[in-house]
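Omission of a single protein chain aside, the complex is shown with its protein chains in their original locations.
The chains carry the letters A, B and C, assigned in the order they are written, with residues numbered from 1 in each.
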C-alpha cells in the first residue's frame, strides 16, 4: 500500500488500529458465546464493551518486542486497560482463532469495498456502451482492420467481462467469509462447534468445515485469483483505451484536465497515462496469485509461512484493486470519443471489410468456396495496393459480375445491415 | 503433455484427430442451424454426416504449409473428401467461431475427465478419513508437537479442501462451456443470434454474451485458476504424506510395491516419491495461471497471441492435473498407516499438549491469564528439558496444586475428551 | 514440446534415445576415471565402448515398469547388452550422479543451440539497423507522437537488448555446466574429488562446489531466468512489429508469403501473426521461471519434486525459445519497411515534436522555464486542434518573436540536426 495508489477507505481498513479493534471484536463475540455455554462468567463481554477501550497500537508493539508474539501482546494490553474481566478473554482459543477470524472480517470488508467500486465501473461502462451503441467503428483483429463494430459494442464486451469478474469476486467472498474458533489444532479441545457457530454467526461468518490450526488457505488463494481476474478485465479495457488514443488512431482519449501537463519536453502531448498506469497495476495484482497459491501447502496442522505473505499482499492487492476500479471508472466516464475519427478510420479500408458478404453471395450463387475466396481476394489485394476502390473493382471484374448484379453488391456494402445486432449486444451485456 | 504424466484419455482428447473431428462437429452443428434459417440448402449437414468422413491430420498439415492458415486447410481437406455439399460449410463464420467453440467442447470434456478423477480422490479420502476418524495422532504446528488430532481429522481437512477445489472446477466449467458463432468481429454480420443459440445448444454450450472475434479469455483464465487451486490442494496433501513418511516420523507411508527399488545405492530406502512428484507437478499446473491471465488483454477485437499459449498449456495442464488426481488417489488408497507409530510419537511430548487445559482450569480457578500461563510454562519447560514428566511436575508444584486438585488434573490429561469431536469433523467433511 | 513450436534439433536433443545415450556417456566417463583410480578393472569402459551399444528406450521403459526406478532400469538394460564389463558401471555412484551430470550435458547443448540462434537474430537486427540508420521515423511515447528517431535506432535498441540477453544466457550456461559424481549425499563416500574432477573435465563440465544428492537447483533457475529475459527481449521486438504493422500505422510489416491466407473471412488482411505468436510464446517461456525458483528449496539432501518440473519444462522452454529465435530472425530479415509511410506519419505531427527545441531557445533567450513552456504549449495546442501549422503559429506569436528571430526558429525545425547522432547509436549497439 503506497499512498499514491491507496484509497482512504483501504488505508483505514488495513491500519493497525482497525486490526486490533477487529481482534477485540472477535474476542468479545467468542466470549459472549462462551458466556451462553457457561464457560465464562455472564456479563464479561458486556463489561468490557462498556469500557469502550481505545487500544494503543504503539503499546501493543512495545509489549510484542518482549513477547515476540502479537496476540499475547494484544491480550496483555487489553488486560492492562480492562482489568479483571479481561482475563476471561481468549479462553480455550488459539491465536489463529482470533487472527483468522479477524482476517475474514477484514477481507470481506475489503472485498465489499472492491465490489462497490466494481459496480461503479459497471455502471459507467453500461452508460457509455448505451451512448455509443450505434456509433460505427472499424473492428480490428491483429491490429488490422477487420469488419465494422460499434464503439458501444466494444465497450459492451468490456462491460460483460467486468461483470463476470465482479461476480467471481462475490463468489470468492463467500469462500473467505469463514472464521474459526476451534482451538490449537481445530479439534474444539476446550470449545464446542456450537459455540463457534454462534460466535461466528454474530460476526456474519460461517465456520471452517475442518480447520487445522488455521482456516484453510485455498480460500484466500481463490479470492486473490478472483482479484487478478478483475484486474485483468481492467487491463484489457485500459489496453484498448491506449490503442484508441494513439496518435494514428485517435478515436477516443482520456479526459485531459485543465493544468495537466503531458510531458516536460513536449507540451502538445496528451498521453493515456491513466490507462498505462492501470496496465502496470494489473501486473502487481496478478503477481499476488502465485504466492497465495504457494501459501496453501502449509505443513501438518499449519506453519506460519503464509502470514508474512498475507501481511504484505492482502493490503497491497485490495487497495491497489480498489484504486484501479476508481481510476478505471474515471477513465470510462471521462473518455472523450471522437465519432468523426471513428468514421474516418472506418473509411480507410475502402469497404474491404465487406469482402466476406461478397464472398458469401458468390458461394450462394453457386461458386466453390475457395473460388469465391480467390475472386474476392483478387479485388481486395488490388484495392489494398491502391489500384482502385474495392466496390468499383468488384463491379468491374467479369468473373464477379457474371454471378452478382449491382444491386446485390450494393446490399453487401450496407453498413447499417452489418451492424443491425449492435444494440442487442449492448443490451445483452447490460442484462447479463 | 509428456507420456509419463499423461493418462490415455487426455492423450486422445488432445490429439490432432480429435481436434479436427471436433471442428467438423462444430461446422455441422452450425450448418444445421443455418439450414433451418434458410441460409444453406436443407440436408447439407446430413449429407456430409452420412459420409462418415475420416479426416487426415497429415493431409491438413500439408495443406496448411501452403495456406499458413489451419482452418482454411481443414476446410479445403473437408471439401476434398465431401465434395459439393462441403462448400456450404463455414458460411458466414470466421475461423475463431470454429476454433473457440471447439476449444469449449474440448476443455469441457477435459474438465469432466478431471472432475471424474477428483470424485475418485474424494471417495478415497472420505474412506480413509472415516477409517481413521478415531486414530489419535499428535497435531503439529510449525513442525512442533501441538495438541492431539486424529489421523482421520487430518485427512478430513484434505477432503474438505479437495471438495472445495472440485467445486470450483465445476463452477469454472460453466464459464468455458461457451461457444461463439458470431462472425469475424462478433456482430453476426452474416449470421443471427438465434442461429448461434440453436447450434451451440445442440453442442451443449451457451453463446458468449458479447464476443469480439473470439470468446473472452477471462473464461479460460478462470478455469486455469481453478485447476491451480485443485493442484494446490493435492500439493498440501502430498506435502503431508512426505512429512508422515520421513524416517523420524514414520506414521504413514506410500505403499511400496513388490519389485520396486527405492534407490540404486541404498536398498533399504522407501521414499515418498509419488508424493514428491505430486508436489513438483503442482508447480507446473500453477505456472499456467499467469500466462492464462496475460492472455486476457488481447488487442481490439482480438490478437492471436493467446493461441500458442493455449496450444501448449491446455493439454499440458489438464493432462497433468488428471494424472495428479489419479496418482493422489492411488497414494491415499494405498497409504499404509502405522497406529503404533502414531501412538509412539504422541507419547513423546509427555502430555505437554494438555498444558492448555491445565491453564484454562487455573484461569477458571481465578488466576490471571498471564500468571496461569507462567505456572504451566514452568513445568512445561522443565518437562521439555527432561527433568520429569509433565503431569508429575504439575502435581508437585504447590502454586498449581493450591488451585487444582489431582482429579481436576487427571481430567485435563484425558485424550478421549480432547478428541471427542473428531468423528463429527470427519462427518462434516464428508457431508460438505 | 509440441511439434509446431519445436525445431528438429531440440526434438532430437530431448528424445529418450539421446537421454539414455547421454547417461551411458556419463557412466563411461566415470568408469574411465575409476579405472585410473584403480577402483575398476582397466579397460572396462573401452570394452563397453567397443560394442557401440544401441540402447532401446522401449526396453528400458519395460524394465522400469517393474523396478519403478529409471536408472536401475537403464543399468539393467546395459548389462543385458554389454554383459560382464557392465557390472562395473555406476560403481559408488548414485542415480543423481548420472542424471544431473547428464542434465548438465543436455542443458548446455540446448543452451548452445539457443545461443547460436540468438547470434542469427543479432546479425539480422544489426543488418536491418544499419540499413535504416538514417530512415526517419516518429518516436512515440505512450503511443503518442513524440520526437523523431530513425527506424534503425529503434532496431538498434532491440539489438542492444537481445545482445544483453544473449550474454546473460552465456553467463548462465557456465552455471549449469556443472556435474556431480559424489555419491549418495555428495560426500564422495565411495569416490574421490579427484576422480570426479577428472571425469567431469572429460565431459566439459566442472564439479559442484558442495553437492547434496544433487547439483544445486539455483543453477538451473538462473538459466531459466536468463531464458525468460531473452524471451522478453523478443516480446518487446514482436510487440513493436505489431504496432508498426497495424492498419493506421503501416510503417512496416511481416513478409507475406505467396499462397498465405490472412483470414478465412477477410481476404485482404495481412496480419502480424508471427509477432503475435512470439508474444504468446514469451508468456510460456516466462512461466517457467517461478517453478524453477520453487524447485530450489529441496528438503535436506534432496527430494525429487524438482524432477517432474524439469522433465516437462526443460524441453519445452529450450525448444520454444529456440523456435522463437528462429521465428524472430525470420521476422526481422523479412520485415518490409515502408519509408513513405514513415515519412507520412512523421509529417502528421506538423512539426510539434520540434517544440522542445523552441522552448530551449526561449529559455536560452532569458525566459523562465515555465513561461517558455506555456508559450510553446499555446501554439502547440492550437496546432493540435487544427488551427494552423505549428511553425507558422509560433512565427505569428509576438510573445515568441520578441525573443526568437525566424532563422532561429528555422534551425529548431531542422530534422537532420535532430537525428545527427542516429548512426552513432546504431554503431554503439553493433559494437556493444
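In the analysis below, a contact is a pair of C-beta atoms (placed from the backbone, for glycine too) under 8 Å apart; a residue touches a chain by one contact, two chains touch by 3 or more.
A quick note: this is a predicted structure, and the numbers were derived from the prediction, not measured.
Listed residues C:8, C:65 or C:300: the one in touch with the omitted chain is C:300.
When you scan C:161, C:198, C:276 or C:310 for touch with the missing chain, the hit is C:161.
Although one chain is not drawn, the whole complex shows that of A:82, A:214 or A:313 it is A:313 that touches it.
Of the listed positions A:9, A:303, A:326 or A:423, the one in contact with the omitted chain in the full complex is A:303. Residue A:90 is the one among A:90, A:219, A:369 or A:391 that touches the chain not shown.
Within the full complex, the residue among C:228, C:274, C:342 or C:380 touching the omitted chain is C:228. Residue-level contact of subunit C with the missing chain is found at 75-76, 79, 87-92, 139-143, 146-149, 153-154, 156-157, 159-161, 164-165, 168, 171, 175, 183-190, 192-193, 209-213, 216, 218-219, 221-222, 225, 228-229, 232-233, 235-236, 239-240, 243, 279, 282, 286, 289-290, 293-294, 296-304, 356-357, 360, 363, 367-370, 418-419, 421-422, 424-426, 428-429, 432. By the touch rule set out above, subunit B reaches the unshown chain at residues 138, 140-147, 242-243, 245-249, 261-263, 265-273, 276, 290, 294, 345, 348-349, 352-353, 355-356, 359, 373, 376-377, 380-381, 383-384, 390.
Contacts to the hidden chain, counted on subunit A, fall at residues 2, 4-5, 66-69, 71-72, 75, 90, 93-95, 183-184, 242, 257, 259-266, 271, 273, 276-277, 279-281, 283-284, 286-288, 290-291, 294-295, 299, 303-309, 311-313, 315-316, 320.
In this section, only the chains that are shown with their structure count from here on.
To overlay subunit A on subunit B by their CA atoms, one rotates by 180 degrees, a value rounded to a multiple of 5. Greatest centre-to-centre distance from subunit B is found for C, with centres as Cα means.
Here the largest set of C-beta contact pairs joins the chains A-B.
Averaging C-alpha coordinates per chain places the centre of subunit A 32 Å away from that of subunit C.
Work out the mean CA point of subunit A and of subunit B, and you get 24 Å between them. In subunit C, 242, 261-263, 265-266, 271, 273, 276, 290, 294 are the positions where the chain touches two or more neighbouring chains simultaneously.
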